[in-house]
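Missing here is one protein chain; the remaining ones are kept as they sit in the complex.
Labels for the chains are A and B, by order of writing; each one numbers its residues from 1.
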Amino acid sequence: MSAIDFSDPATIAFLTDALTAAGVAGLEISAPSGQLRIVVSSAGEAKIGSNRSAQPGSVSPVLVRAPLAGYFCVAHRSGSAEVSSLPRAICATDVLGFIRVGPVLLPVSAGRSGTVTKLLAEADAMVGYGAPLFEIEVQS
Amino acid sequence: MIEIVETGPFNTVQDLGRPGYRDIGVSASGAMDPLAVKIGNILVGNAEGAAVLEIQTFPFRLIFKRRSAFVVSGTDGNPLLDGIELLPWYAYNAEVGQVLELKQPPKLARAYVAIGGGVDVPCIMGSRSTSLRGNFGGNAGRPLEKGDRITVGEEAGILPIPASGLGVVEPAVALRAFFPRSAEGSLLIRALPAGEHRLFAGDGEAFWGQTWRISSRSDRTGYRLSGDPVVPMETVEMRSHGVVPGVIQVPPGGEPIVQMSDANTAGGYPKIAGVIECDLWRLGQARIGTRLQFVRSSYAEARAIEQAVASYIEDVRRTSGLIKRALKAMA
Partner (left out) sequence: MIAPSNSHALQREILSSTKARARVSSIGARSFLLEAPGDFDLAAQRRIWALSQQVKGWSDIAEIIPGMTNILAILKETPEDPDVVVDRLLEAWDNARSIDLKGKTIEIPVHYGGQHATDLPALCDLSGLSDRDVVRIHHEATYRVFALGSAPGFGYLHGLDPRIYMPRKTVPSLRMEKGCVTIGGMQTGVAMLTGPNGWNSIGFAEMQMFDPTSASPAMMAPGDTVRFLPARIEL
């Protein structure tokens, strides 16, 4: 169990309110016990679903996944059209993209050195928690 | 604790200022870009008015003597942490012994370093701002110097910053609909006519119509503007009266002065206009040499901009808190 009980209706209500207040479309949280997904509809009421964790598939090549639900940004400045060409060598601390929630940006770092070979999400698209964003080939 | 390793002149400790004492002659002081201070503080988890470092001469370097969350806001230059380039407007964690370096930014005038817990200098007359003219407040009433060791407040209760950082879409981008630039790239600063506007010919057209340049005789007290002098049609004997930042006075030479954060509390020159409060931070980020034009504003416009800025700040506060809590729960 994580520190927060995601099956608690009060927690879900709090998160839903917070998401609505922040203008966030949704949130997905994965924990060993399962997955919580809140999608705030345009009318402001939340649809909540949860399901058992799926078995992870093949791990090669490595995927960089969204650490949070939000809008996927390739560059930190919306409006800047700079998209790096692929494939591209990167190191573990390099920031590959960002998840934007309202005015807040969460950098997505590579997490490992290697070569970025694929961009797996569309720029400015809404992505869910854990959505694959980049594919990295790890140098051996 | 932080220690200043390298600094230019006139870098100071500032917060949102010391208003409320102008009736005893004490300038409000405070950051030239208060919006950058608020956002920086919110991102590290401080109260929005916590004291920060205002850096306006570069290069500047400090060393962290304690693990700290920090943000460099307001600027368009990339800060360096132990030589690694980071982004402005992002909160990061610094380890003990790491060195933060700020180089001359490309376009903007001032960078703000907010640190988790806030810069903890004595609070004097309700503020930690440095009063350079009064020689009190901030870091012993004077600018930062190499070797200064400055205490940072406790970070108790502050939510952790994600390892890869957490930032914002900066105000100039997020609020661009409210802060336009002219087609020629000059800064558009909105203002309202002030007390002696009627003394200037043709409804002040010489003032509103031309592009001014911020002269080199400009600092935190005020900006002197270069251009074709504007001269009132008659000279009036003014009695000394209270003034606030943003007031645009016309001294006998005809080149206007815009009073800024360290504005004197009293003045007696004819006032042609006053910058609306919500545009002052943009002026605070304008460097010497910047070309600017004044645009006549309205109360309705000023209110609309203030509301947009307030809701942006609130949105950053709520969303950054939510994300930090969510990431902490998932960690």
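Here is the rule we go by: contacts are C-beta pairs under 8 Å (C-beta built on N, C-alpha and C of every residue); 3 or more make two chains touch, one makes a residue touch a chain.
Just so we're clear, the structure is a prediction, and the values are computed from it rather than from any experiment.
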item	value
Shown chains that the omitted chain touches within the full complex	B
From B:R217, B:R287 or B:R303, residue that would touch the chain that is not displayed	B:R303
Residue among B:G25, B:G97, B:G202 or B:G289 that touches the chain left out of view	B:G25
Residues of subunit B in contact with the chain not shown	19-26, 124-125, 131, 133-134, 136-137, 191-192, 194-196, 239-244, 246-247, 264-266, 271, 274-277, 297, 299, 302-303, 306
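Going forward, only the chains that are shown with their structure count from here on.
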item	value
Footprint of subunit A on subunit B - complex, ascending	84, 87, 90, 162-169, 173-174, 312, 315-316, 318-320, 322-323, 326-330
Contact footprint of subunit B on subunit A as seen in their complex	2-4, 15, 18-19, 21-24, 27, 29-31, 67-68, 76-79, 93, 95, 100-109
